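Every protein chain except one is present and positioned as in the full complex.
In order of appearance the chains are A, B and C, and numbering begins at 1 in each one.
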Amino acid sequence: MTPTVHVLPFEQHLVELENKITELRALSESSFLDLSAEIETLTQKLNASRCETYQCLTPWQVTQIARHPQRPRTLSYLERLFHDFVELHGGRQFPDDNAIVCGLATFHGEPVVVVGHQKGKDTEDNIYRNFGMPHPEGYRKALRVMKLANKFGRPIITFVDTPGAYPGLEAEERGQAEAIARNCLEMSFFQVPVVVVIVGEGGSGGAVALGVGDAVIMLEYAIYSVISPEGCASILWKDASRAEDAATALKLTSQDLLKFGVIDEVVTEPVGGAHRDFETTAQNIEKAIAKYLALLKPMSVEELQQRRQAKYRQMGIYTDQK
Amino acid sequence: MTPTVHVLPFEQHLVELENKITELRALSESSFLDLSAEIETLTQKLNASRCETYQCLTPWQVTQIARHPQRPRTLSYLERLFHDFVELHGGRQFPDDNAIVCGLATFHGEPVVVVGHQKGKDTEDNIYRNFGMPHPEGYRKALRVMKLANKFGRPIITFVDTPGAYPGLEAEERGQAEAIARNCLEMSFFQVPVVVVIVGEGGSGGAVALGVGDAVIMLEYAIYSVISPEGCASILWKDASRAEDAATALKLTSQDLLKFGVIDEVVTEPVGGAHRDFETTAQNIEKAIAKYLALLKPMSVEELQQRRQAKYRQMGIYTDQK
Amino acid sequence: MGWFAKTRRNIIPSNVWEKCKRCEEAIYRKDLEKNFWVCQKCDYHFALPNLDRINLLADEGTFEEFDAALASDDPLQFQGVVPYRERLKKSQAKTLVKEAITTGYAKICGLPVVLAVFNFDFMGGSMGSVVGEKIVRACENAIQRRHPFVLVSTSGGARMDEGILSLMQMIKTGMAVARLSMERIPFISFLADPTTGGVTASVAMLGDVILAEPGALIGFAGPRVIEQTIKQTLPKGFQRAEFLKEKGVIDMVVHRSQAKNTVGKILRFFA
Partner (left out) sequence: MGWFAKTRRNIIPSNVWEKCKRCEEAIYRKDLEKNFWVCQKCDYHFALPNLDRINLLADEGTFEEFDAALASDDPLQFQGVVPYRERLKKSQAKTLVKEAITTGYAKICGLPVVLAVFNFDFMGGSMGSVVGEKIVRACENAIQRRHPFVLVSTSGGARMDEGILSLMQMIKTGMAVARLSMERIPFISFLADPTTGGVTASVAMLGDVILAEPGALIGFAGPRVIEQTIKQTLPKGFQRAEFLKEKGVIDMVVHRSQAKNTVGKILRFFA
């Protein structure tokens, strides 16, 4: 038996169908009745209904999928898509930060460096991972390891999945603003290809610190935003419960970001979200990473840097009222 | 009145003479007796005796002078020899460490970066300065500021005066070994002249972290050693009180170091030590710094780096028994 | 007469009293202006309007503005309580400028610089596409002219109304500083009260030298968010300039009366 999938609020009607199918199956087994036709009909209805639901998700529903507790995490992709992973823990100067994992690995036989936010699988793991919210030392560890890749000419692949930087006392004392800023600055200089994969929540500064890439790709139901919908709602309406409206206002879905030129590609997710079909999701990501590495690896350092600079140089929309 | 000079054990006989002279002076003033001849004789005797004492100081006596509580400190030289000092406090990632001061300044009108260990002037100040024993963040702050000099082509002048790295719990946790090692590595790369001035105690790793220079000069009564005489004595004889013997065994005086090629020049101190005539000491250091800057500044980056590499490449004495 | 005289002095009467926010002393506005908005009794540093800041630092008559005509669009069609477009219009009307940063050429103590000063009165000095673009252009100008870049920040952070595009300004400005750095153009970052969020976590924290005004609040997360997270009252002085100096996050705390002089000293080091 696969573990029970956590059901999101907007999926409730699907669960009712699922339950009915399960009941019929049980009944058909215990009673030797042939209910296959009924089961088939209901299954088709379930699939159609799920497709329908997933075809017109609201930004808030997407946010819920992006945060799904069973959504595949950085380590899931690390295990599935990479080999020979050697996790490195040392930022050298700071305690290790378990909200970020990084290390050496191979991708399709080629050595790469992988860095990513890591949320927990369950409550205990989430405490260990600080819910994927890094402290400054996490960014600094990531930077040290990315610099290793840069020094030895290995591509960097980052996975973004964080609610954001941890708003704590010590994080401030240890200069989390500096750490985030430093990563942006240093990643600008890198002489190797950087592929950023936004797989879950791309939360503000915490995401940006791993988010400067030659290619930025994003899972269909991931989000990427300057502020969480809840945070935005409390500022706008002094009411965090209006997060749904804020999610809409913020334009934080993969489609929105593609339109703004902030990401290069949306990586399709299976209907029902990545957590319902990890293998397909992983394969889609694998293809996308392979594609961008193939594109970027032949480029000269100059070309790579110019391209990266040019890309971010033009981010922003404004008018000149001269 | 100048403040009372702290008397070192081996100076006791000089103090007795000094006291007699003071008595005679007082007597001559209060009694209108003309004691100038006697005073003159005693003064000559005092000077002769001091010269004699200072001509054949034992390494342990030198150690005591190097640690004299009134010995001029980094900040004394900073005030006297440099202008426009702007102290920088930020290692950016760690608490400020008051055992090391560093900043921008001018020397003879030219912009330079100054870095040095700072011991306290008195007990309170010593607590603030942690007795000149840095934590890892001190070396890292120094490194950041030295990198600023390197980035902008400004010479670096370091003042070494530390009993050593602080052997504390947190210093270890925050990687003091790494910090010291990192400074050695980074200082190897610098493209600007580095002049190291050992002004007091050059204590082991704590000293080395500011001690990689194109020119290393040393005050006559400063010391520079791999271990403190006390530490050495406790290892050798399980008896820290045999520090005097250890000081001899360790060959830690400026003359010894000159012989080993570890330093480039001994900077003369006035008889009685730097604390008895700060102005002369400062002038001697000023001349030496000026001399080495004049020598080093015209060198190309390549020449500078090759010279520095070659210098340290040949440090060490051994035989090949092939 | 400073550069701002033309634009600002004539709209606010100076014969009024202001109350010090710390010691509650009532001070004649004219005296405050003369003292660059520092309370003479308790040294409290009032918020210094953007134009006064330029006058504080720039040598008289030397400031020449860049890119004054760049103005924000509304890429998200952002609908808050008040639509973004309206908020922009109001801020523009209130401040008489188009956006939350003023950039330009200036001399400080006789030394040429590119100077950029955030304008807190304009939507809390928040950074959207225009602020990002103006900072980048200022950096490019600094590189072209080989002048040091001096940035005075006072900002609530990224401008939410521009969503992800405002977040991208962190990378965009960080990259501009990377270019400054590669070209070895000095960058002095001066932090005024408050400097928080995405501005702190990008350009503001990347100075070769970082100065701050006494008492300035400097941080990434805001104090209220932190208190909510850790469910504790923050210690007194937390996230203030003096605290951050102790924590090694910034280099110096500089009294406003010493601001120009200190920037001048640092510029001479780099000159």
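Quick note on the criterion: a residue touches a chain if its C-beta (ideal position, glycine included) is under 8 Å from a C-beta of that chain, and two chains touch if they have at least 3 such contacts.
Note that this is a predicted model, so its numbers are computed, not measured.
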Review point. Which chains here would be touched by the one that got left out?
Key: A, B
Check your understanding: Just one of A:87, A:170, A:239 or A:279 touches the chain that is missing; which is it?
Key -> A:87
Review point. Among B:113, B:143, B:195 or B:262, which one is in touch with the chain left out?
Key: B:262
Revision key, fill the gap. Missing-chain contact, candidates A:69, A:111 or A:270, resolves to A:111
Review point. Considering the whole complex, which of B:26, B:48, B:127 or B:235 touches the chain not shown?
Key: B:235
**Study point:** Candidates B:158, B:225 or B:284 - the one touching the absent chain
**Key:** B:225
**Study point:** Positions on chain A contacted by the hidden chain, ascending
**Key:** 84, 86-97, 104-106, 111, 137, 141, 148, 151-154
**Study point:** Residues in chain B touching the chain absent from view
**Key:** 165-169, 171-178, 180-182, 184-186, 188-189, 204-205, 207-208, 211-212, 224-227, 231-232, 235-237, 249-252, 256-257, 260, 262, 309, 312-313, 315-322
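The definition used in the following text is that only the chains that are shown with their structure count from here on.
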Practice item. For chain A and chain C, let me know how many angstrom lie between their CA-based centres, rounded off. Key: 34
Point to revise | Centroid spacing, where centroids are CA-atom means, of chain B and chain C in whole angstrom | key: 42
Check your understanding: Listing for chain A: what residues touch at least two other chains?
Key -> 173-175, 178, 182
Check your understanding: Hey, what residues on chain C touch two or more of the other chains?
Key -> 181, 205, 247-249
